[in-house]
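Shown here: the complex without one of its protein chains, the others still in place.
Up next is subunit A:
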Amino acid sequence: MSKDNQILEEFTSKEYEHGWSVNYEVDEAPIGLNEEIIKWISAKKEEPTWLLEWRLKAFRTWQEMQEPEWANVTYPKVDFQKLRYYSAPKQQKKAKSLEEVDPELLAIYERLGISMNEQKRLQGIAVDAVLDSVSVATTFKGTLAKLGIIFCSFSEAVKEHPELIKKYLGSVVPMTDNYYAALNSAVFSDGSFCYIPKGVRCPMELSTYFRINAANTGQFERTLIVAEDDAYVSYLEGCTAPQRDENQLHAAVVEIYAATNAEVKYSTVQNWFPGDKEGKGGIYNFVTKRGICAGDNSKISWTQVETGSAVTWKYPSCILKGDNSIGEFYSVAVTNNYQQADTGTKMIHIGKNTKSRIVSKGISAGKSQNSYRGQVQVMKRATNARNFSQCDSLLMGDRCGAHTFPYIDINNPTAKVEHEATTSKIGEDQIFYCNQRGIATEDAVALIVNGYAKEVLNQLPMEFAVEAQKLLALTLEGSVG
């Protein structure tokens, strides 16, 4: 066994940190999926008829769809009849403020290092915490409301802002868009809604933390962000799940709408349970994220740090419809042990002078497979469209894989599209160099990996960047020794 391998062997032993689960009383749907279950969920959430109809339509479409198989991932198929589609912690009544939220539930978030109270006071980040199928708490609502900003759970938005939900739900990701989006449209339970009115710059980061706790339960959340003309918002999303032997399904949909001159920055640090070292358990993360730059000069920027999940299937995309609009995608995807990730983006250039930038940094270790899949499409009327793509892969050891699938589809001769790709290995030389300066091997790997991912990490808000750096080091801990 070469030195490199030995190094890698030793560096893969760190266990998942958020693998605990908590027992609390739950209110849950029966196992299985049919129209009755969907009606049950809709009734539970006291939804209007139009939304139930919308769900049922999605369900009927989904039943006729095939599970996609083009992704470079293999996994035993999900038995959708064996899942539970709704599970919520039992709360006496809907909490009006943080003080009324069951302290036990808040304790779960405290344990994750997301102190709702602390955060409320210190960091100036508004948080919506989603546990299994429901949102348990949203902070800073009052402050935001003064500016006309709506930041609340999706269920609440359905009740209080039905006109907005009706207008934008499914407007970016149609219910029939793809298999998992259709499933989500049928059974989604909660998520976050965020609305920034015309001319308002959201003064703080908005953040949602998703946590799957219940066993055998899928999490199907829906996030909808609307930024009106000249509005700005930076949105953060974090996720964890307990360590369980069976695979769990997470099929979310995120929609972003940016009107004229609006800017939305969406950052994710995804740390779902990746399965154990033998590849047992872990989350299937099948997510559809898409934003539309509907107005001229608008901008949507996706930044993702993907460290968790057993299987990831995720392509945060931008439809650049407005003239001069800009789409960005910055991604670090780390896979270790038996993790598989097929992730990337789509940039659809429709408007004139639209620009997109893709920076993808894959890191593979252990026996994992890491694929970048990206599509750059320039439509006929998209004069002077520009795209720059950079896809780098870093390999640790010789049993993992890195793959790149770039698709480029140009229908306008004025387009300028650049694609750069590199593949490199963490060298024994680099590690020895660090060692020789007194730096321990684990810290050396963390240093090298963070350096490699720097361009992406720099895009994250400060607090998140620090968390992401630690997470990268943690995910790879034990993969070099």
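Definition applied: contacts are C-beta pairs under 8 Å (C-beta built on N, C-alpha and C of every residue); 3 or more make two chains touch, one makes a residue touch a chain; residues count from 1.
Going forward, contacts and distances are computed from a predicted model.
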Protein name, per the UniProt record, of whichever chain is missing from view ("Polymer-forming cytoskeletal protein", "nitrile hydratase", "Iron-regulated ABC transporter ATPase subunit SufC" or "Thiamine biosynthesis protein ThiS"):
"Iron-regulated ABC transporter ATPase subunit SufC"
Which parts of subunit A face the unshown chain closely enough to count as touching?
3, 427-430, 432-441, 443, 447-448, 450-455
